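To start, I am sharing the structure in question, which I have written as structure tokens.
With one protein chain withheld, the remaining protein chains of the complex are depicted in position.
This part shows chain A:
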């Protein structure tokens, strides 16, 4: 019987020195394995690395918040949805971190970036790190961040580097799907009961002060506002014109919520230096 016929025998069988019998190996390998990693002429490696890190940090921190919904979502289906969206974002993070380590010449790995930096070195926007609220808050944040990230990936700023451009092209399909999920829930809650409408409006009000930070970081205000207006109109909700909070996660200015999130995310890696998973 071959490994493919019986998973248990496949695991129990001795293999010649490799670890291929473990479901997904015991150690993440380079997700850009074998791709052409040369920097195109005229591309500033440090600037490219900073950009990949910032976009990676946004995705990693939001993925962690989405993962925290496991066992807490209103229904099993939503739990699966949020975990899957988080997994897509984690995949984007891995590619972006790997590219950052190539571009800055340091050769740092995805694990180095994810586990061995403190909160003040992270450049994610603050909206991603805010603690989870109710499900409406989760939907509002996901709507805003997926719409914004999609606009960034569709824009010209990811085009200069072929690897970043390819990560973006792949991410566009995923983000369009995340955005649709969040938009449909916004409409369902906004156009639902009096209570669901109230909570969805409250959630939009709560994320609104963080919008200016997104627009300052990426020049996509027009595209994002058009989509948010479209969704709010369909949902019977009001898009608040709240003034933005000062400061930006892009400058390393974070809320008090990021450090505890990272402490949890990094605890195993830091307690076991050099461990592989």
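The definition used in the following text is that a contact is a pair of C-beta atoms (placed from the backbone, for glycine too) under 8 Å apart; a residue touches a chain by one contact, two chains touch by 3 or more; residues count from 1.
Methods note: contacts and distances are computed from a predicted model.
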Just go with whichever of "1,2-phenylacetyl-CoA epoxidase subunit PaaD", "RNA polymerase subunit sigma-24", "Branched-chain amino acid ABC transporter permease" or "ATP phosphoribosyltransferase" UniProt uses as the name of the absent chain.
"1,2-phenylacetyl-CoA epoxidase subunit PaaD"
Looking beyond the chains shown, say which of A:176, A:216 or A:259 touches the absent one.
A:176
From A:31, A:133 or A:192, the answer for touching the chain not displayed is A:31
Option touching the unshown chain, where A:49, A:90 or A:114 are the choices
A:90
Contact set of chain A toward the excluded chain (per top definition):
4, 18, 20, 23-25, 28-29, 31-35, 77-78, 80-81, 83-85, 87-92, 94-95, 147, 150-151, 154, 162-163, 165-167, 169-174, 176-177, 179-181, 183-184, 187, 223, 227, 230-231, 234
